[in-house]
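Rather than the whole complex, this shows some of its chains in their spots.
The first chain written gets the first letter, and so on, giving A, B, C and D; residue counts start at 1 in each chain.
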Amino acid sequence: MSIPRYTGVRTFARLPHTTELGGVDAAVIGVPFDTATSFRPGARFGPEAIRSGSTLLRPYHPAVSVDVLGSLNVVDYGDLVTTPGNAERSAAQIAEGLAPVLDAGAVPVVLGGDHSIVLGELRAHAAAAGEPVGVVLLDAHADTWDEYYGERYFHGTPFRRAVEEGVVAPERSLFAGMRGPLYAESDLEDARAMGFELIQGDELRAIGPGDYSQRVRARVGDGPVVMSFDIDVIDPAFAPGTGTPEVAGLLPHEALVLLRSLAGIEFRGFDVVEVAPPYDSAAQTTAMLAANVAYEMLALTAVARG
Amino acid sequence: MSIPRYTGVRTFARLPHTTELGGVDAAVIGVPFDTATSFRPGARFGPEAIRSGSTLLRPYHPAVSVDVLGSLNVVDYGDLVTTPGNAERSAAQIAEGLAPVLDAGAVPVVLGGDHSIVLGELRAHAAAAGEPVGVVLLDAHADTWDEYYGERYFHGTPFRRAVEEGVVAPERSLFAGMRGPLYAESDLEDARAMGFELIQGDELRAIGPGDYSQRVRARVGDGPVVMSFDIDVIDPAFAPGTGTPEVAGLLPHEALVLLRSLAGIEFRGFDVVEVAPPYDSAAQTTAMLAANVAYEMLALTAVARG
Amino acid sequence: MSIPRYTGVRTFARLPHTTELGGVDAAVIGVPFDTATSFRPGARFGPEAIRSGSTLLRPYHPAVSVDVLGSLNVVDYGDLVTTPGNAERSAAQIAEGLAPVLDAGAVPVVLGGDHSIVLGELRAHAAAAGEPVGVVLLDAHADTWDEYYGERYFHGTPFRRAVEEGVVAPERSLFAGMRGPLYAESDLEDARAMGFELIQGDELRAIGPGDYSQRVRARVGDGPVVMSFDIDVIDPAFAPGTGTPEVAGLLPHEALVLLRSLAGIEFRGFDVVEVAPPYDSAAQTTAMLAANVAYEMLALTAVARG
Amino acid sequence: MSIPRYTGVRTFARLPHTTELGGVDAAVIGVPFDTATSFRPGARFGPEAIRSGSTLLRPYHPAVSVDVLGSLNVVDYGDLVTTPGNAERSAAQIAEGLAPVLDAGAVPVVLGGDHSIVLGELRAHAAAAGEPVGVVLLDAHADTWDEYYGERYFHGTPFRRAVEEGVVAPERSLFAGMRGPLYAESDLEDARAMGFELIQGDELRAIGPGDYSQRVRARVGDGPVVMSFDIDVIDPAFAPGTGTPEVAGLLPHEALVLLRSLAGIEFRGFDVVEVAPPYDSAAQTTAMLAANVAYEMLALTAVARG
């Protein structure tokens, strides 16, 4: 409180910006990539906007009684290099870029970027874990389509690619929040046939955090697991700045409570994706919400790391 | 998925644009008229914006398990001709313009335009049905005032005019969602005195879809019935782009569930009105929500037509 | 309804603009001051925007069955003079400016302005009452910090200053709605140590209006009491135009029901603060919501005055 | 400078708001009407926005060395009553509303509203002058069409109606600034055939203020004359908030110099029309520019009144 929080170059939550990883518990990392967006682009500016929207984040989280930024050593690692116009190459760059972070034992909190980037994340995690990883996904879409216009690396396809590559463990994964019109009845069935468990949006709202938490824990078990949060799981009034908005999503307090219900699970990594600032409100409420989601992820890390 | 959905001239949900009605089950029809607005104008651009906001609508509706665009023959009929500056003449033009659609046996889904246009719709429906039609209305206002500044054809008066003209059956109509300050206690009483049943907004939220559905079905019976959806029944955070916003409205998922609760009723026609794009969010969330409301109406038609 | 409501110079709810106080029950008063904002400025334009957003307010309040503007003599008193760049002097100017209103027996409904202005209000109320006054606060923050960057008169400090000055009665005050990251665990404890009762945001949502009303009544007792409503208690989707937004706030209908639950308490004054129009939506939904909050305050006054 | 200029209820340039006309030299008057708009509506909120945009106007005009607000007795007269949805009736109301102002010898500076309102102005001026009045028009369009969709009272038709009614003197009128695509070659020829002189936009830019001033003075002679300024004569980058924008208009400094070149002509009245705030920039630059145009009109009045 001795310096106005809006002073200085924008890093996440005013954290130090460094690529030195010694002793680091968690690293916030941008992936400014949006080539693989099927509707509204702009997520390449997601990391910049989320950093800007994180200015007010303070160290102590009263809802979970944790000194998040005091108990963890967290840094802003900057952005990974990607190649606009080339999603396949970018996935490789992301996997390569995350490897040293995981090797250092730090938990990456990735700020997207469109959802295609999760493929690179999963490759890195599977490589580091030596086995496929489970995914806890909150998202309006299951992202298990096969291809778009002949393109296989797209923001609606990463989890199918991940299955094909053996970097995700569907049987230890739970996808929740799906809603909105589909191409065909088979869309969600395909995801289930791959082995994923799905909880659609209406059901998710109905069961509440207690049941959700139980189902996640039952699903992920003791294996390595990561969490992916697509901001479009939230209703567009709260998160207008996103690539493929669907009406009637979760309210923010519903989503935050779902996240908090997972306290104790030791996630290997996180992402919050699909923040598209050109479509955000003048008050940048989407970016601010995404910053708070990332903050909840850090809080989960703080709890898990004791 | 072979062509980006944002390719081509904008029609509703990428449907074919035609005025040929042979074999058509439902026709989406714009009425770009806003002369009769008492506060914020702009609804003349509602049809353009809703078409733009419908780009992501896909054929299959998972929440009701219906292949909406696959099981129905739906077209985008274009816009009806109206006369800016002349609400009375426009009502006549709307009635005239809808007649061939009803004659062809197609269900019109009208995209407004301000709410004054419903008078023309009701004239057409009553003429086609040979009797007054019931109205299921979701709206922040009952729109049964007598006149504004001496003008009798206005967006706050259509249902009173419809009663006077004998084109609506109040005893088979249910109005729900009314909220916000009024001129006098008598405002809602007048509507009831005309024979309409009213459920105010707070009560509507409290009773939920089950009771709502029962009350609608009890009310409309077997007679001809249409549905009118004023976007201002939704809270302004979700639907800022409207002419006379009132705070504290329904949440979108509440409204969609109310619509779905009416499955099985055979509506003769629908409208979604009062979308005023100049006041919409940068992400066009109001227009996108209205497009989804229209999609729910098509789903109701698909269910009703079996 | 004989003249379009958007006709004429903008006063609150089209009320007469006067500083004559004879026979006046309630006076709506702007305080266009925002020097003491720690993040996003702009609340100096709050009174202008709230007046603009009040255009649609009509006399009769159906949810509480009161003819608000018909049963009370309400005026728009204009704005108080303050000094940009000098929060300490402005607090004195506000106290001085409110004195004649309180002397005349009118209930002030203050339109902020940032929350630092409440200190001047409390000084005026305590002086008029001859004793410290209780505060019923709805706010995302407790505003009991000590200082910011060495500045003691700031929008996060007014209630600590008020305690020091003996113009507030913590034991008859109830603060509710607090949420979001803090500097330290002690932040809320400090407020409690001063004697305030706090209900955090999640708890407030859980207990509902019945319990809330009981706890307020039990707390404030028979002593003089005022209400302060910081618009950031509401979720940013509904109130983006504010200085220090926090995600996951109250929904508007939740907040309005809380206000209505206090019917019968005779508040000596009210404020609605922290409306920052530069960050509002294109539809000015924050300002419109604040105007409705002020209207609820007038309704509470109408009920209390019989 | 003793009170922040943004303090208080918004009147034009912080002038007193009164309908008392004794000793008044000039009266700023809003006409919040936009029913007669052929494309983008919203000019009904023009007077509110222009008042808001006039906040920074100070008394002394250095470019013409006149103490505008010090040498003239100017008031904000408020808004005239009009009837939304009825342009014909509104024209009559405007003529009726302006009569007492002209009778009192005050120069009205009308803030529109769409351009249809000029018909009512011309009726009032012709009645007060006892003869048709000349019009000095700066506008992207000549507004001499016959009718739109069968409507004769529309914002593209007022000068033809005025000719038919004998309230304008085409032979003492000069229209300048016309540009943009037309329906047919005859559009401008028709205006010339009515007796108006036209200077198209490219020519106007080329001839500059000296020649323009000479041509205006030669045209208007000694008879009664008014000036009408349609904000769309300015390029849309500077005036985006307007109903029918045309690209490649005048730059503001070009327009202001044209206005100043007319110093010494004793205009009976002025208007600045077609400011449509819903389409304005976030900084309200259109409204601010219109306020400055009105200020130049007051300066012309100050010069003319000596």
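By our rule, a contact is a pair of C-beta atoms (placed from the backbone, for glycine too) under 8 Å apart; a residue touches a chain by one contact, two chains touch by 3 or more.
Because the structure is predicted, anything quoted here is derived from the model rather than measured.
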Given 4 visible subunits, total identical subunits the whole complex contains: 6
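Rule of thumb we're sticking to: only the chains that are shown with their structure count from here on.
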Identified repeat of the A-B interface (over half of residue pairs identical), from B-C, C-D or B-D: B-C
Numbering shared by both copies at the chain C-chain B contact, with half separating same from different: different
Chain pair with more C-beta contacts, B-D versus A-C: A-C
Intercentroid distance (Cα basis), chain C paired with chain A, Å: 38
Approximate Å spacing (C-alpha centroids) for the pair chain B, chain D: 39
Interface hub residues of chain A, defined as touching at least two other chains: 235, 237, 251, 281-282
Contact graph of the chains (line, ring, star, complete, other): other
Chain pairs that touch, as defined at the top of this document: A-B, A-C, B-C, B-D, C-D
Residues of chain C that touch chain D when the two form their complex: 3-4, 6-11, 17, 30, 32, 44-45, 48, 51-52, 76, 78-79, 81-82, 84, 278, 282
Chain B residues touching chain D - in the complex, by the definition given at the top: 34-38, 40-42, 44, 83-87, 89, 148-151, 153-154, 278-279
Chain A-touching residues of chain B, taken from the complex the two chains share: 1-6, 55-63, 65, 67-68, 235, 237-238, 251-253, 256, 281-283, 285, 288-289, 292, 295
